[in-house]
Structure formats: C-alpha cells, structure tokens
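Below: one structure, written as structure tokens.
Note that one protein chain of the assembly has been removed; the remaining protein chains are unaltered in position.
Chain nomenclature is as follows: A, B and C, assigned in order of appearance, with residue numbering initiated at 1 for each chain independently.
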Amino acid sequence: MKLAVVGGGSTYTPELIDGFARLRGELPLSEIALVDPDERRLATVGGMARRMLARAGHPAALTTSNRVEDGVAGAAAVLLQLRVGGQAARNVDETLPLECGCVGQETTGAGGLAKALRTVPVVLDIAEKVRAHAPGAWIVDFTNPVGIVTRALLDAGHRAIGLCNVAIGFQRRFAALLGVAPERIALGHVGLNHLTWERSVLLDGVDVLPRLLDEHGEGIAESVGLPVELVRHLRAVPSYYLRYFYEHDRVVAEQRTSPSRAAEVAAMESALLEMYADPAVDTKPDLLNKRGGAFYSEAAVALVASLMGDRRDVQVVNTRNNGTLPFLDDDAVIEVPAAVGAAGAVPLPVEPVEPLYRGLIAHVSAYESLALEAALDGGEDRVRDALLAHPLVGQASLADGLAARLVEANRAFLPWAVAR
Amino acid sequence: MKLAVVGGGSTYTPELIDGFARLRGELPLSEIALVDPDERRLATVGGMARRMLARAGHPAALTTSNRVEDGVAGAAAVLLQLRVGGQAARNVDETLPLECGCVGQETTGAGGLAKALRTVPVVLDIAEKVRAHAPGAWIVDFTNPVGIVTRALLDAGHRAIGLCNVAIGFQRRFAALLGVAPERIALGHVGLNHLTWERSVLLDGVDVLPRLLDEHGEGIAESVGLPVELVRHLRAVPSYYLRYFYEHDRVVAEQRTSPSRAAEVAAMESALLEMYADPAVDTKPDLLNKRGGAFYSEAAVALVASLMGDRRDVQVVNTRNNGTLPFLDDDAVIEVPAAVGAAGAVPLPVEPVEPLYRGLIAHVSAYESLALEAALDGGEDRVRDALLAHPLVGQASLADGLAARLVEANRAFLPWAVAR
Amino acid sequence: MKLAVVGGGSTYTPELIDGFARLRGELPLSEIALVDPDERRLATVGGMARRMLARAGHPAALTTSNRVEDGVAGAAAVLLQLRVGGQAARNVDETLPLECGCVGQETTGAGGLAKALRTVPVVLDIAEKVRAHAPGAWIVDFTNPVGIVTRALLDAGHRAIGLCNVAIGFQRRFAALLGVAPERIALGHVGLNHLTWERSVLLDGVDVLPRLLDEHGEGIAESVGLPVELVRHLRAVPSYYLRYFYEHDRVVAEQRTSPSRAAEVAAMESALLEMYADPAVDTKPDLLNKRGGAFYSEAAVALVASLMGDRRDVQVVNTRNNGTLPFLDDDAVIEVPAAVGAAGAVPLPVEPVEPLYRGLIAHVSAYESLALEAALDGGEDRVRDALLAHPLVGQASLADGLAARLVEANRAFLPWAVAR
Partner (left out) sequence: MKLAVVGGGSTYTPELIDGFARLRGELPLSEIALVDPDERRLATVGGMARRMLARAGHPAALTTSNRVEDGVAGAAAVLLQLRVGGQAARNVDETLPLECGCVGQETTGAGGLAKALRTVPVVLDIAEKVRAHAPGAWIVDFTNPVGIVTRALLDAGHRAIGLCNVAIGFQRRFAALLGVAPERIALGHVGLNHLTWERSVLLDGVDVLPRLLDEHGEGIAESVGLPVELVRHLRAVPSYYLRYFYEHDRVVAEQRTSPSRAAEVAAMESALLEMYADPAVDTKPDLLNKRGGAFYSEAAVALVASLMGDRRDVQVVNTRNNGTLPFLDDDAVIEVPAAVGAAGAVPLPVEPVEPLYRGLIAHVSAYESLALEAALDGGEDRVRDALLAHPLVGQASLADGLAARLVEANRAFLPWAVAR
C-alpha cells in the first residue's frame, strides 16, 4: 500500500515517519511518497525520513517528488499537510488583524479566513490530480482551517476526511492524568474544528470528567489557557482555541506585547532543518515536540488504518453533519466522534447541544460557509461578508478595513486577485 | 369590549388613546382600563386620556386602577407596556455595560439582559392575574425585551403575542418614500425582535427594495445608523438595533462621550407629564413623537382588531418559531410576518435565511433561551452564562465582571437576589 | 499641647491614637480633639479612642465636637483626614471613569480630579476656621489628592504641609528587607504626591538600592504592581500609583472585571465600626491594617513633633517647589525629602531628574494647577480643561464625556454646580 504526503517537505514529516515506524503493525505500508514543491526541503526531509525508516527496519520505500501527479500516482491514501505561503504568510495572519484590534491567529478570525483563501484553491487543485492519478484514494486533510478545507473537498465530490490533533491530545492527556491506557478513554467531543468542547470523558464507558475537573481542574484549565472557574462551571473542557473567543481581549493584549508564533516557529524550523540535514541524525529530535503536532502521527495512522482496513472504530474526525447537529445545515462539516470504515466516517449520535455552545457553533458555521464562498469565487466583497459574519469581527468598518488589508497582503496567493 | 393597559400611567398612553380615537371604526371599545401602581401618574395620564376621548367623541369609558386584578377583570385584551425600575433602572442598563467596554442599551447586550431579569417575573405575575380575572383574554406584549418576555409568557401557557413598532415604522417610511398608501406595502421582515432585516419590500406584490435603495439609499441608511455602502451591499435593510452589532465599537465610543438616552427620556417625561396635567390640553403633544413610539398605536389597534375580529390578515409579530426558521428551536420566539386571527398568529413561510444573518440570529436566539432561564431561576451563575452566550459579550472575564455589577445594581428588582 | 483631627470620625483614627500612645515620648499631647460632622461615628470612634488612651495610660484628654470652630480652638496642630462624600462618592470616582475607558482611581486621573473638586472647597473652609480659632496652628493634610489640597492651602496663605504614607512605607519595607532599624534608611524620593520614584535608598549614607533590586527585585516589583524587568531596568522603584500610568490598560481591564476598592473598603468600615462600638475593645484591630494607612501614625507623629519641636530633621513631605525641581513652577507643590522645623519644610537639593520621570512630572504638575483652578472657580469648562491636561485622559471627546458625567455625579458636592 502506497501513501502520499503532500507537503512532505514539512518539518512535521519526521513526526509522521516516526509514527509509521512505531505503528507499522497497524498500517502496513510499502511506499511512502513525499511531495513538495520545495526541492531543497524535500531532499533534507526525505533523507531524514529514509534514515528513520532504515533505523526502524521499516520495509517501505521512501520516494520524493516535486510534482503532485507523480507523487500521488497509485496511492491508496493522500495526506495533505501543506502551508501555502509558509511562515511568512502565517506571520501576516497573526499580526495584520492586530492592526484592527482583532485577535491574530492562523486558524480562526481574520487570520483563519486569510489562510482559507490561500489554501482552498491549492488543495482543490491537488485533489483534482489525486482524482486523476489515484482514483479512489482517500484524502486526509490536516491542512488548516480543516473544517473549511474539508468542506471544500467534499463539495467538490472528493473522498475526504478532515483530521486534527486536538481530540487525540485530550484523550492522551486525560489518560495520563488517570493513569490508564488511552484506548480506554472515549471523548464526548462536539463542535467544529478548533471550536470544540469535551462534554464527557468516558473511562470504560463511565463519565470521569467531573472527577478529572475536581482533581485536576487547575492543570486542565491551564492547558487550555482558560480560568479554572470557567472550566469547572461549564463542567466541560473547551479546546485551547476557544480562548480566542472566551478571552479575546486578553489575548489581543498579550499579542500586542509579544512576538508572533510564526516568528517562533520559523526559528524552530531553521533549527529542525539543520538537524535533519545531519546524516548522523536518524531519530525524531526532542525539539519537534515543541513544534505543536503532538500525537499527529498516531491520529493519522489510526485514521488511514480504519479507512483501509474497514475497522469501523470510533475516531474524532471532520465530516458532513447530515443531521447530527440539527441546528446546522446537513452540508456543514462538523468535528465529532464517528465510526470510520471503508465507506468513510459516520457520525455517532450527539446529545442535544447546550445553548451556550450551540449559539457560537451556529454562528461560526455560518461564517465558514461564507468563507468557503469567498475562497472559491473570490472578490473583496465576499471576503468582507465572511468577516462580517464572524463573531470575532462582526463589525462593518472592521470588516472593511480587514478585507482591504488582507486581500492586499495575500494578493500573491489569491488567484482572483493576482492580476493587478 | 374592554381593553386593559398595564403600565397605563406611561407617558406613551396618550399615543395609544390617540390611535383608539382615530381608528375607532376598526376597534370598537366600550372600556379602556389603565392600570399602574403609580397613582399620581395614573391620575395625570388618566385625566389626559379622558379629555382626549371626550374631544374625539369616543364612547368608551376610561377607568383607572392601581390593582392589576381589578383593572384587567373582564378584559378581552390586555396590553403590557410597563418598565420595571423606570428611567433610573434604564440609565443603569445604558451606562453600566460601558464600565466594562460593552455597548449600553436597554434591549440588547448586557443592558437588555438586565431588563429581562427585572421584567420577566413581574410580567408573569401579571399574566397569572389575567388568567384568573380575564380568562381567555389575549396578552399583547410591548414590554422589552419583547422576544424574551413573549417566550416567557408562551412557555407559561398564556395566550400571548409580542409586538414591536420597528416593522410598522419601516412600512410607513417606505410608503412615504414611494408616495403610496401603507396598506399596499408588505415587508420581507425576518429575525428576532430587535435583530431583524427587511429583505424585500413588496408594493402590490412587486419587490421595490432595489429601487428604494438606489433612489433613497442614503436616507434609509442614515435612518438605521449604518453606512450606505453596507446597506446597498446587503440589498437588505437591517433594523436600527443591528447598529449595536455592526458598529459596536463606534457606538461605545459615542456613548462614552455623550449622556444616556435614559437621561434624555427622563427629561422628556417630566415635560410630558406637566403638559398632561394641564386641564386645557386634550390633544397629543408634538413632543410625544420624539419619545420613540411612532405608529405604536396603529400597530396595537390592528393587532387587537385582528385577534378579536379573526381578520387573518398579515402583521409582523413575535410568536413561536414552530419550524419557520429551521435552524432554530421550535420553541424559540421569532419576529416575522404572520396571519393573525382569533386563534393567534401563524407565521408565513420564510425564504431560506442567508448565512450572514442566520449565524447571528442563531447566536442571539441561544442567548435568549439562557437569558430566560436566568430570569426564571435566578443566580449569578445563570446571569454569567447568558452574558457569555451573547455575541456582544462572549468573554469570560467580561461576563464575570458584568454579572456581578448587573446583579448588584438591580438587586432590588430581582426576586432571587433581594434577600441579602 | 492640643492637637485636633478633622475627620476624626474616620475608621483610621484608632491607627492615629495607637501612634500617639506608642510614641508619646516624641509628642507630648495634653488634648486630642476629634472633629466630625457625623455624630454617630464620632461617638463610636471617640469612645474607642478614649479606651485606647486609657489602656496606654496616656494622660491626654480626648474631646469630640461636630463643629470645626470648637474642635480646633487653641490647637497647635490640626490634622485633616476627611473624605467628602464618603465611600459612595469614592465608588463613583472608581467606576465612572471606566464608562469612558479610563482608569478609575480616587487620587489620580478623572477620579482624582472629582475628589479634588469635592475636597478643596471644604478644606479651605475648615482652614479659615483654623485661622480664626487657632491662629498660628500648623495644618497637616492627609486628605487626598494631597498635592492639590496642599497647594490650595498654601495659595490661600495657610501654614500647611501635606503628608502621605507612601515614603514611610518604603522606608519601613526596605529596612525590613535589610534587617536594620528604619532610622538608618534615607530615601531618594522625588516627584509629586502619588507620582514618585525612589531613586536611591541610603543605609547609613550608602546607596543599597542596587543590592535591594538584585536580591529582592521580585518582591519589590510585586509590591508596587509592576513587572520586575521594568523596576530593575529603571534602577528605581516607582510608587504603586505609577501603575495607573505604566500599566494603564491592564489596570482598566482588571477594574472592568472586579468590584471597586470603595465597595471593599465600605464593607471593612462597617466591620471596624462594629468593633469600635464594643466597649470591651481597647486595642487597634488587625483588620485596620488592611484598610490601607500603614505607618500613617508614625509619619504624623514625626511630622508634628518636628514642627512643634523645631527638630529640623529630614522627612518626606509635600511642600512648595521653590526651585527644587527647576522644570516646575516655584509655586508647584512637590513631594521630596525636606528639613522640617518650626518654620516649616525646606526641601533638600535634588539630583537632576531623568527625562523619563521629568516629562511625566511636568505633565501632571500642569494638570494639578488646572485642577486647582477648576476646584476654586468651578465651571464644566475648567473641569474639561483639567481632564484634557491629564496624561491619562488627554483627549477632547473623552474630556467632554467625562466632564459632563463627573459634574453630574458630584453635583451635590460642588458649590458652583449645586443650584440647578
């Protein structure tokens, strides 16, 4: 079985390879193809990946290509982990909204919209090549904003599932706090990508979330950057990204007085690439754990294994709503536990969602549909509408100012805006 | 037919009486009962009302009472137009949220929540007395926040309809711009009370909104306090209250540098009461038009006439959703055109709502259900949840600060908080 | 020797009495007269004071009066520690500016101006009575804003000195950190009341501030509410009140989400008065230490002792600039170490002040002269000018909004605004 990784030159790739090696029993791969337009990165990261596989005695061939058509040809699954515009574009996502008093983040708010505008056309183009050269292959999207990108893929008729490491991260963290194997933990995870709450934590089917909050509330609250009083009061654990909503002004104040995450990551990436280039290095460096993708390879391996092996086990993924959350469109993409098998993901039923979460989910889901329209059809007007529809912007003059800046700053990446 | 007006000592009452007099053919009344706990106001306003009826040769008896039980006894319809805490409490609604950087307004945001907390228990108490002393009477609620108050009444099993003068104001204004009789205009009005958009303006069945925006866009935009570019871009007219969302920060900046509306209205009310006390005055003073309730009496007369006369004509009212907007709960109260007859209001079907409006409507509707819970069950925690669920607050530390202040400042009006 | 305390019904008074008792060798008093318009408080606090003196075996008579003329008659020194409008007015000082996005504090910014407007006329009236009934007596002012009040007194030709407990607090704290007697510590304290920096800390004449910052930087920074990096970088310790400048927006954010200090203090005062009313209580309660006036009695005793005894020792006081800080008017009141004797206070020479402090001092001193004009001559225009001149306001529309609100909210205390 061949698996292709588009964006394979990413510094994340060794994380993935490490997982493929550790979990080879779960996912028997004969070829891993790394695809990336950046040939220097591809050579460096490809070399590192080969050394890691060799050290692990993994039998798969590691190939590299700078052409999607070649790289994906014949693959059974294609992972998307690309970043259009690199850390430089991300830096703009994180600082430009601040000029208008809004939070700067690359997956939500104005920055998330900018990323969607840059990413959707590129991903759809890749997906067409997958359709042509690897018909029937599953596309697994890690590329943010995962919810919007996954919906773009599904709307275009592709076999796609979106994946994020937030849920698996909670599962592992809660398991560690409880001192049990992660497999025994199931999450009552609900919402949209990067807008989710854990409403229950089942240990062998029994909800232990109240106990976790009683005993470890401070640590859990700190890990998601929210006041412990809030988390205890909710009796639910919001994801870290809810912080951009629940503590918006505080985050803006912090961002105003500190360097961007993109700047930090860019420095980290330089260091990582230097390590990967060292022919003596054949294990994942510790530094990679600070890069932010913890348990990403576990989640990826599990998802691909279930899709290929028709395991029908439950995993948290991004897929069509289809009535799961009745207050959203059937076509909306949601992030919930789903049974994953050869036919894809089928969401499990979800307890009615409390108004406190439902209002925000509905608001952001409506934004996502406008963001997707803007990404597909272009035009500063559509960008402005999406911003006006976002609960973190929502104001006419802010939407005007942000739309103009965001289009200007991302012009090189917007097919409909390039020709000026 | 007897009609009772609870809050009959309001300075608005002469507006209502003026309508009853002008439109007596539509609504044949034999008794108008004004009910108010403030006996001085009741005497002044009652005297004025009697002189107005006499001048108009209207045959109805005008009675006054400071006991709800007496005033509503035997009435066919009861109008609610009360204000718990008067202009002083309103002043707190308008200034307290500013301390936390939020817009100060008595029907939306934190101020609207405070008003709901004060009002719901009082209105439910009155409604029980109506049930006992005027069984079968319709309760028409003008008291803000109309959406939440109407839902409270319906949830408690009362025969209630909510009414607001925003829609009739648009109808009259558009008719004037077009130079036609208001009856020929039907509005594509949709949303929640004080969160509505006119998506079409039918003149004899033909949508003239595009023409209105082309020819009178500037004036229309100015009348709702929004940029004309926005209104033209939307091809829809948001109500004035959308300004608190679409121009939130600008409104806060204005409010920070100008006196509250409550202070202005309090001054106006003093002047009005002085005029009403003058035995020579028997017509509605011009000043009353600045008080804010334009066309309120026309709307009230039409609604009561249709309820009593089973006219089944179309009016914009607040009533149960029942699937009209599929993305909201059936139990939610919405503000849309409805056929009004003896059995109450039946919403007309509504075209699918655009995501740009739908997201905000869903968010605020979820808030409203939490606001109602807080009003019914009390507790600072519930107040905080409602604030956290409101798109104009939405932040944990703001919700904390506002909840504490708002409970403290309104303690005297909150049954569950009084006993400290 | 008779000493009168105007505002003697304050809950602070037992702190003062405790000092008179402990330090009786330094300041031989034959009569202590408490003056206060609030007779209930006067009785309670007066009783407590008598019990404290009795327990200590202090020979002074303790008299009380609700008339200034009587209370000050024949006194050698008069202490002013009053609060016009009580905690209720203070609460307005602390919350009203927040409505305009400004810090709410009763001694600086808009709140400090409000306090000055209320206080200056009352203090000048008292001072005239002192002139008539206790000619030659020294007036020691603790009443905030001390800088403006002291200048008002000096401009009117009174024998006045302003005193604050910030400097003595630093002296005691540094002595404790060093494990030495406070007398061995001399401060390089410079600025205006509540706008000061400790530029050196001499232990027996040697500057130990660098050592203090190295060894105890974190604790010192925390005690003044500022980042330790800032304090270490400055090589100077700003007073706690500089926090309202150096961390303005952070303080506003905190104030928006927490109750006012006035509310806390009002609760404390209730508890204290209850304790004072208990005939069994004859020692200063621990709770008083949280009230905020630490070492106030030590400072007061020392100052009065030096004025009476012509000791010519060095104390930090508020007095005329007279060229000490060459960039300020001679008439400005500054807070610096001065030699205090029978002729009053003579500032010691001061090292040139660094531009980083000088700019802010000059700005606030200019504000203070406009604040005093507004307090003396009245008028919303003068209030607005003072706000426009304050570095924490400084904007025209903010000054407009604040001036209107502040005059309205304090109308009852403003002689020139009362008659509306």
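Heads up, the rule we're going with is that a contact is a pair of C-beta atoms (placed from the backbone, for glycine too) under 8 Å apart; a residue touches a chain by one contact, two chains touch by 3 or more.
Given the structure is predicted, the values throughout are model-derived calculations rather than measurements.
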item: Among A:4, A:60, A:272 or A:398, the residue in touch with the chain that has been omitted; value: A:398
item: Absent-chain contact - pick from C:164, C:226 or C:301; value: C:226
item: Selected residue (touches chain absent from view) among C:328, C:375 or C:414; value: C:328
item: Chain not shown: contacting residue from C:30, C:270, C:283 or C:397; value: C:397
item: Positions on subunit C where the hidden chain makes contact; value: 101, 226-227, 229-230, 233, 245-250, 327-329, 355-356, 358-360, 362-367, 369-370, 381, 384-385, 388-389, 391, 394-398, 400
item: Hidden partner chain, residues of subunit B it touches; value: 249-250, 253
item: Hidden partner chain, residues of subunit A it touches; value: 95, 98-101, 253, 256-259, 397-398, 400-401, 404-405
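Methods note: only the chains that are shown with their structure count from here on.
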item: Self-contact between copies subunit B and subunit C, residue sets same or different by half; value: same
item: Inter-chain centre distance, subunit A versus subunit B - centres from mean C-alpha coordinates, in Å; value: 45
item: Two or more partner chains touched - positions in subunit A; value: 249-250
